[in-house]
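One protein chain is absent from this view; the other protein chains keep their places.
For subunit A:
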Amino acid sequence: MSSYKEFLKEKEKIDELYENGYTITHVREDLSGAFLTFERSKLDLKNKEQRKELQILTADARKYFSNLLIANQKKLV
């Protein structure tokens, strides 16, 4: 499969979580790639599940989530 398509699949997963109110709260990277922890606000009572994990394999998706993370951190400052 083209690496771009692999990236798009991972990007979609990240985007979906963001659309559902999650943001990245923790990043762990090791030999197998990046492991992201997503969390969403506890005030959002309708949603029981507050925490999700995602493993990111492609280099472009690792750049992508890093950009989101930096944008988020800028917003918080």
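Everything that follows uses one rule, which is that a residue touches a chain if its C-beta (ideal position, glycine included) is under 8 Å from a C-beta of that chain, and two chains touch if they have at least 3 such contacts; residues count from 1.
Criterion: contacts and distances are computed from a predicted model.
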{"item": "Chain left out of the displayed complex - its UniProt protein name, from \"Fe-S metabolism protein SufE\", \"Dihydrothymine dehydrogenase\", \"Sulfite reductase (NADPH) hemoprotein beta-component\" or \"Branched-chain amino acid ABC transporter permease\"", "value": "\"Dihydrothymine dehydrogenase\""}
{"item": "Subunit A residues that touch the omitted chain in the full complex", "value": "2-4, 23-27, 29, 39-42, 63, 66-67, 69-70, 72-73, 76"}
